[in-house]
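Heads up, the thing below is written out as structure tokens.
The complex appears here without one of its protein chains, the remainder shown in place.
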Amino acid sequence: MQKLVVIGAGMASGRVLEHLFDTAPEAFDVTLFNAEPRGNYNRIMLSPVLSGEKTFEEIVTHDDAWYADNKVTTRFGEKVTKIDRDRKVVVGENGEVAYDKLIIGTGSAPFIIPMPGHDLPGVVAYRDLEDTNAMIDASAKPGGKAVVIGGGLLGLEAAAGLRLRGMDVTVLHIMGHLMERQLDEAAGYLLKQDLEKRGINVMLKAQTKCIEGDGKVERVLLEDGTVLEADIVCMAVGIRPAATLGQDAGLEMGRAIKVDAQMRTSDPDILAVGECVEFDGNLFGLVAPLYDQAKVLAKTLLGEDDAFKMRELSTKLKVTGCDLFSAGDFAEGDAREDIVFRDPKRGVYKRLVIEDDKLVGAVMYGDTADSNWFFGLIKDGSDISEMRDTIIFGPAFQGGGAAAADPLAAVAALPADAEICGCNGVCKGTIVTAIEGAATTLDDVKAITKASASCGTCTGLVEQVLAVTLGDSFEAKAEKPICKCTDLTHEDVRRLIKSQELKSQPAVWQQLAWKTPNGCHVCRPAINYYLLADWPLDYQDDLQSRFVNERNHANIQKDGTYSVMPRMWGGMTDPDELIAIAQAAKKFDAVVKVTGGQRIDLLGIKKEDLPAIWSDLNDAGMVSGHAYTKGLRTVKTCVGSDWCRFGTQDSTGLGIKLEKRLWGSWTPHKVKLGVSGCPRNCAEATCKDVGVICVDSGYQIGVAGAAGMDVKETERLIDVATEEEAIEWTVAFVQLYRENAKYLDRAYKWVAKVGLDWVKETLDDPATRAALIERFDISQSVYQHDPWAEHVENRKAQYAPLADLTTEAAE
Amino acid sequence: MSQPLAPAATFTRIAEVWIPEGDHLVHGGGAYDGAEGLSDLSGQMSFAKGEGLPGKAWAEARPVVLKDFDGSYFKRTEAAKEAGLTCAVAVPVFAGKTLKAVLVILCGDDADHHGAIEVWEDEGSKLVLTDGYYGTAKDFEAISQDISFAYGQGLPGGVWAASTPILMRDLSRIGAFIRAEAAGEIGLKNGLGVPVPVPGDKSFVLTLLSSENTPIARRFEIWDARPEMVGAEKKALRMDGFCAVEGPLWPKENPPVDAVSASAWQGPVGQVLGSGLPEVHQGATGLPKGYTLMVALPVYKDTELTHVVAWYL
């Protein structure tokens, strides 16, 4: 095991050790020296310890147990006097330790202005716990007075802490505004006001002359003659790298110990990290780059490649109730442009500095909500030219959308007896009880309460109850939102359309907080379907929300022409129809194809010819075959008992009756039926959405078959004795599908989600079936009509060009 | 940090929320620590403005401390005494001029267990004690009555100046907290200061001081919900807190990118953000491990919810 010696138990070297022990716990035998008689603590949190808002114990990063667990030999309270590079030993006050590798992490020392009186008792720096404790002790005197020299980050945090401890505090700052390294003048002004409101006295351009006192601090004198009484003086004017050890050891120095991008000093066995190093001419004071350095150093030690890079810095002042953020560079320059926002009433000031279409600096006071976003833009060097006009208003504005509707609010407000799952009659209280009984996932709740175990439309709602009850610890398995226009899922939207009685698209967009003005090609067709399925009498079908095929009632082909397919009821036709079809095919130059759905397809029709060909087919008594819809397509039949020697029932007749009943209805996805006259199944009914097999005793109704990308046999819904019952069950099933499925889910997918058992149970109730059929018929009263005839009558012009300028141009 | 803790007796025992409905305050939930008499009784009651403790906080538009149930306007004296309670404080929650709710906290202490509830009121340039309960800590009470806090000074002054709740540790070391010595003697350790805005010009600060033996609670949290901190989304970041089980609960990074966040309506703290009402949450569900009761108080500035203070038993 290699011997690693670390000098300095600070935040940077502490992070190095964490990385080492995480990745290679057995690689090094570590000895850790620290001049302070304690291990690593979160030094940047000393300010709240000073103010009394934290205890020291709270800010300890590595306690004794941590060092013991990682077998670190600790030599705390012991100064290192010398590094002997020739012998590769570190000389401590209590003896030597040999090293194979050495890390110098001696940090920095506070800078003390050598003015008269600077060495009086009661003059403290603000660097470590000793300083902090000295100030806390000084504050114990009732009515005590403190003077803080230095109006930078540390000085102001010290001032705020001492004030909260009850002292009368004066801050002396030599510059014209506070925190001039991080803030511009305007923000510095607001900060000064804010501090003065807390009873802190701030004096700018204050030249301190000397500190006086008899045996201890009593007063501070300024050059202008001002005399300030003081029981304690905190000097927080800056830090300087504590690099003497490195210098004495003959390492290459700049203002601190020089390191390369791998954190190596000029001696390859000695590495350095933190405030005691200089990299590429830079010194370090904030914690973020130190953590970067620590990571790189650990990798270097382990022989892995990595390189430290300078990055932009940001900082926030840790004074409770003071919201201040600054990042990047905000010096004024010729090529630079400022964007400034002020809200005097709220005490808000924001300034962005832009150079070459990039954000290079940001100062925020009073409102720092978007600071991370701005900092990200600075760090990434993003091109902000497109959002230049609105960038100051932050990311929410760029998204363009209002805050999304919060479905959780409604759920949280529901009383315990509110029904969540209508299918299984489960109320909110029952679900909450289950969650309190340790159900933490949707599946748990499903298993225990049956909520959302059936039709599944309440899945989103159950998840919301979980979220409301469990808080952020609940992670929804997340049905995806419909599209980028909304955060809501299909299930959410279907439920809300019903429960909030949303009956128009604008109502949906507004009430459900759509992020786009009127949806997109993904959500509009779905919303259009949900609205027309749930509110057939109130909602007006919107052609502009339909895919081209459904809008033009013909299938667009890849060359932009269309196919036209007239309905053949149950696959039956006659010579007159065939003649009409043949004539139309000739007249409009169509390619003719016999389809698998027992019909004839005419391909290659130009859009402007559509009304004419429809008109011809209408004249021959034919209507649209809806071969282009998410709706009823065909009912495939065999010849049945009329002709076939095996036929048990009139399958063709039943097919025609079903088709006449169901045609024209819109459904979540296409619906294809089949009716076979006997179990030989010539109509291939067992892979349809609904397939009926005729048997001697009646009719076997199967549902949820598939013969597309998935192939799946139907599952038996029920056996019935009569044709009427077969129609009744089929219609009820289709309506149940219409009312509950997600748009673009075929029946088999929907049944897989809700479970066939639920479908069976639901349809088993004659009253439910009757109600479904009644609702289906209401919808059919609106939608069962031939679109071809209607379009020929009313929309013919839409199929022609708006204007034809080719002839004019020729003239 | 994860050693199981002996559930110490806590100073606050019972909390309840009263919601205005027309001209009455009706019971909006509560946790009664097994005091069934009080629980049953409370569920049936309502208070007119000025009536009983909640009604008084509403009428006077300030936090009201009740030191002795006997012979007072408290309407549930018998049940409260039966439950071993010795004092109560009613905190009105105003959003601008509108009363959102009254949070009532009932406490119990004895000769060995101390805690203090104080109400500080501004007298122009300083805060003075206007109401308080100190139980048997008579010396501490006497000292407290004699002192005042300037803007920004001490826990009450700090809360007043920063318009934010503040959680102080280690009160006995806070020197100019003139009362440090006295506080140390009776073991007062932590203090929670909360601004209580009311209609009109007056400023009130409520402080709850708790001893190690009888903490106000075993876990405290301060959530910052100001849009200038969290942005347009309705959520809050946990900026301070400590817990007997988990230790410190504040963000370690600067800027505090690692602050824990809670979204509106999600979980118990989320309910407060969503509804804008105080929340007394009973049962372990949704609470941090080891806790079965949470009391959360929303803090408003004008009509805007700015912070949520939560403590857990």
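Letters are used for the chains, namely A and B, taken in the order the chains are written, and counting of residues starts over at 1 for each.
In this text, contacts are C-beta pairs under 8 Å (C-beta built on N, C-alpha and C of every residue); 3 or more make two chains touch, one makes a residue touch a chain.
One rule holds in what follows: contacts and distances are computed from a predicted model.
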item: Undepicted complex member, UniProt protein name, chosen from "NAD(P)H-dependent oxidoreductase subunit E", "histidine kinase", "Nitrite reductase (NADH) small subunit" or "Fructose transport system permease protein"; value: "Nitrite reductase (NADH) small subunit"
item: Chains on display which the left-out chain touches in the complete complex; value: A
item: Sole contact to the chain not displayed, among A:N518, A:T573, A:S615 or A:Q784; value: A:N518
item: Sole residue of A:K345, A:K558 or A:R645 that reaches the chain not shown, by the stated touch rule; value: A:K558
item: Option from A:A335, A:M709 or A:A803 whose C-beta touches the chain left out; value: A:A803
item: Where the missing chain touches subunit A, by residue; value: 516-521, 524-525, 543-548, 551-552, 556, 558, 560, 607, 797-798, 801-806, 808-810
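Everything that follows uses one rule, which is that only the chains that are shown with their structure count from here on.
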item: Intercentroid distance (Cα basis), subunit B paired with subunit A, Å; value: 34
item: Of subunit B, residues touching subunit A in the complex; value: 149-155, 157-158, 161-164, 166-171, 173-178, 180, 226-234, 240, 242, 247-248, 250, 252, 254-257, 261-271, 274-275, 283-286
item: Subunit B partner contacts - residues on subunit A that touch it in the complex; value: 42, 44-45, 51-55, 58-59, 136-144, 163-167, 197-200, 286-287, 314-316, 318, 320-323, 325, 346, 348, 366-372, 375, 394-396, 403, 406, 408-409, 411-413, 432, 435-436, 467-474
